[in-house]
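The structure appears right after this line, and notes come after that.
A single protein chain has been omitted from the complex, and every remaining protein chain is retained in its original position.
Naming follows writing order (A, B and C), and every chain is counted from residue 1.
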Amino acid sequence: MTASERIPVAILGATGSVGQRFIQLLADHPWFRVAEVVASDRSAGKTYGEAAGWRLETLLPDDIAAMTVKNLGADLTSRLVFSGLDSSVAGDAEDDYANRGCAVISNARNHRMDADVPLLIPEVNASHVDAIATQQQRFRNHGYIVTNPNCSVMGLAIALAPLEKEFGVEAVHTTTMQAISGAGYAGVASYAILDNVIPYIGGGEEDKIEAEPRKILGSWTNGRFEDAPLKISAQVNRVPVIDGHLMTASVKLRGRAPLDDVRRCLESFTGEPQRLGLPSAPRHPIHYIDAQDRPQPRLDRDREGGMAVSVGRLRACPLLDFRMVVLVHNTIRGAAGAAILNAELLHSRGLLP
Amino acid sequence: MTASERIPVAILGATGSVGQRFIQLLADHPWFRVAEVVASDRSAGKTYGEAAGWRLETLLPDDIAAMTVKNLGADLTSRLVFSGLDSSVAGDAEDDYANRGCAVISNARNHRMDADVPLLIPEVNASHVDAIATQQQRFRNHGYIVTNPNCSVMGLAIALAPLEKEFGVEAVHTTTMQAISGAGYAGVASYAILDNVIPYIGGGEEDKIEAEPRKILGSWTNGRFEDAPLKISAQVNRVPVIDGHLMTASVKLRGRAPLDDVRRCLESFTGEPQRLGLPSAPRHPIHYIDAQDRPQPRLDRDREGGMAVSVGRLRACPLLDFRMVVLVHNTIRGAAGAAILNAELLHSRGLLP
Amino acid sequence: MTASERIPVAILGATGSVGQRFIQLLADHPWFRVAEVVASDRSAGKTYGEAAGWRLETLLPDDIAAMTVKNLGADLTSRLVFSGLDSSVAGDAEDDYANRGCAVISNARNHRMDADVPLLIPEVNASHVDAIATQQQRFRNHGYIVTNPNCSVMGLAIALAPLEKEFGVEAVHTTTMQAISGAGYAGVASYAILDNVIPYIGGGEEDKIEAEPRKILGSWTNGRFEDAPLKISAQVNRVPVIDGHLMTASVKLRGRAPLDDVRRCLESFTGEPQRLGLPSAPRHPIHYIDAQDRPQPRLDRDREGGMAVSVGRLRACPLLDFRMVVLVHNTIRGAAGAAILNAELLHSRGLLP
Partner (left out) sequence: MTASERIPVAILGATGSVGQRFIQLLADHPWFRVAEVVASDRSAGKTYGEAAGWRLETLLPDDIAAMTVKNLGADLTSRLVFSGLDSSVAGDAEDDYANRGCAVISNARNHRMDADVPLLIPEVNASHVDAIATQQQRFRNHGYIVTNPNCSVMGLAIALAPLEKEFGVEAVHTTTMQAISGAGYAGVASYAILDNVIPYIGGGEEDKIEAEPRKILGSWTNGRFEDAPLKISAQVNRVPVIDGHLMTASVKLRGRAPLDDVRRCLESFTGEPQRLGLPSAPRHPIHYIDAQDRPQPRLDRDREGGMAVSVGRLRACPLLDFRMVVLVHNTIRGAAGAAILNAELLHSRGLLP
């Protein structure tokens, strides 16, 4: 596919921290090319370079820097739209573009729990894309919305998915230690977090972690989602780490399983993106690391370009069955990269407009 | 009590991070005065000022700076000995000084689980001092050893103590986020922890957190310790925080208790040090903080000079009964301050040699 | 002086980071008591506890927490007004209260360089208070404004003052490494500064450091300020430190002086606040620290309650005469504490309304 044949895409919320990751990850994408950048009125009309205040470690491509930012609500030529919008505006804006016939691939939380919107992780619940047909009955012009989970949920759900499938998961206690990038560029003041931990994250973070995995690990049957029956208790913390959400988990399975079987199950996990060879798919969705003090955010967050989830410290639990430590790159696998992988699955299924 | 009437004390391991806290906290103590500083052969013979490389925020008192460091094993004139020794040498050295008739008040882990050594928190299990008489039958010259718990255990045990007494505690899941000072001055390399979390702490940290509270909350009856029956699952992490161990806890009680009763129980907790008015006793051993994002290490670790444990975010748990967040200053209440409070209790009971 | 006899003061900008320091430092002040807290319309009408979101390590006093915040511009009963206002509003507001007859003791930059406003450091230029009489001719009701310098300037000016007096200072190269608290609570995003240094501070920081010391070290003669002739080149940086501005300085004197004389000159520095025994005065305005790796922000910023400036590493310079390292607690000696000391000088001189 030559550059000009690549599918044009628009980025909603392009100047924010998730939006910048979209730009970064799509810079050399084999199937998609950034054709339109969309942001709030404050940025609209400026060049992306001026408006973005680029804050990532890689250089902003010149052609993107020169693009004029469109305002949210503007007509778009792209039919594929990635949304990194803040939840304060994402709900209506995404509905709006779906009604104009776009496939809206969103990282926002607003529509995640909607009755016919897939909360999609291609390795885990690719069959949930069947819900798109139902959406297309309520949106005009065959548009639809597909969402990816909360950044912490992404790590937990990928680690639990093979266990749910092979053994059944009954209960999970998890405590998260989340990176500051999860709150957006200006989300956490340095005065608040240096030499500190904040045992709270707003926006219903704990509720999301307790609810979303049930939908993700559940099924789409007879035109509705049915939740998986597992119960989760989540306690969240913000720590002075740039990128990478780390979490401890204590898990109770429905059946019995020796630790060796649990480990083999995690290590051998693979899914639809791996079978299809999707461009952003990690070779192994789960990296089990055989060292007593891993995974660690700074050392392991970038495995497979930030698209692999790392797991370690599998050991028995005095109360439930076993414990483990899980790490996910919150702004790549847990946000922009997740949405791009979702779009790749949809493209390979012929579901993009 | 005039300065010269204060009880002379020796500090073992005086140059290390716990040793420096002993010096700092005893600087203006009404009952005790530092008379001897003891360290390894490397430091012995130097002045304390030279040997210590003082690293705390308050100034090293001139008289202490001028003291000559004695080597471990040297004869001491003090009968009250505080031990901040590393566990690699603490075991034998503490036995040795106990056999010479000293009261050895130790922060090291070596003797904590010994069959007749109190693992003492004066607010929680002051009656455990009765075990001293048993020790004095095996040590010569009426010496004995009293220990304080692991730094994380201190926070957890104080928070659980009133609940155990009033409702009974059946099970606890806890994940700790521990400050780097807990590993001693050079324990954690900056290259290892900046922009990072390490989900592991050596020396059997998780085992200690799972075992010590059972002894602490248990009883000394008929010449032996009987453990409390609670079960704990602990997962530990090192975070880039200077001082203050924060931990999440999910708790199952034996009986039922509304959250309001749990909170009242925590807030009204008081113990022997408060009744006796011991010099280092906090007015309130537990500070319940009524804010959704507290306690936080940097903001709350110094409450009551670092001797109060802070608790917050009490709320129901989807799996067990309730959840909370606990904070303890690991090198004050969780180490040197704990030992000093122990010595104060012993003095008030007339148990010091 | 009993509590009720203490002089009532108002704090402008009471909810901001400097405002909170005013509250903290005045909590047990022997001469002043906080009687009124003033902030923007957003906070006005709320209790201070609600409005402030208290962020310091000490507890907010209950009586202050219960005060109702007045809006900026409201009539005040206090005649002594401390201003921690942001520079976007400080200029007019301070003029306004001066015109109502208040002594406005300001930390804001707006009036620092005004032709008749003292830029006061009581140890350095106490005689500049003579300019107040000139001000009282233009302000109605005998009100006036006294300012303290920029937080970095405070460290530099105190370190240079005895040298200027004894030897004359000709030129200074300085590079600052400034704490994040200098930018206010939300001033520096954690995503911007973790694992990073930012070689820039807005608001004309370098210009201030190059200009203010000239006024401070100059004289008030014949009804006007005359600048000291020294030249300064300042390069500023923001570093991931909570409190404490550290700076390197290379200095050229007018005369020749051996390093020993320079050191003696620094160590023996004392001034009006020490002679008068003002409540907030450090015993020694400059602590010379005799260790090759000091001063350090975390270890030395709190000397004398944060009111002493620390100096170390005095050594020859291959280009100018000598080099040194200077540290100042930016929100205490460099802001709120500076203003309080200014007010104490004015009170002792009988210049308060």
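Everything below uses one rule, namely that contacts are C-beta pairs under 8 Å (C-beta built on N, C-alpha and C of every residue); 3 or more make two chains touch, one makes a residue touch a chain.
Remember, predicted model here, so these are calculated numbers, not experimental data.
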item	value
Options A:Leu299, A:Val326 or A:Ala339, residue touching the unrepresented chain	A:Leu299
Touch with the omitted chain, as defined above, among C:Leu276, C:Leu320 or C:Leu351	C:Leu320
Chain not shown: contacting residue from B:Asp195, B:Glu212 or B:Asp321	B:Asp195
Sole residue of C:Ile7, C:Val89, C:Met113 or C:Val239 that reaches the chain not shown, by the stated touch rule	C:Val239
Touching the absent chain when the full complex is considered, from C:Ser78, C:Asn125 or C:Ser250	C:Ser250
Footprint left on chain C by the chain that the document does not show	171, 173, 175, 177, 194-200, 210, 231-233, 235, 237, 239-242, 246, 248, 250, 292-299, 312-313, 317-320, 323, 325
Contact set of chain B toward the excluded chain (per top definition)	17, 55, 180-181, 185-195, 240-242
Touch residues of chain A, complete complex, unshown partner	55-59, 194-195, 242, 298-299, 302-303
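By definition in this document, only the chains that are shown with their structure count from here on.
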item	value
Chain occupying the most central position, where position means C-alpha average	B
Chain A, residues touching no fewer than two other chains	194-195, 240-242
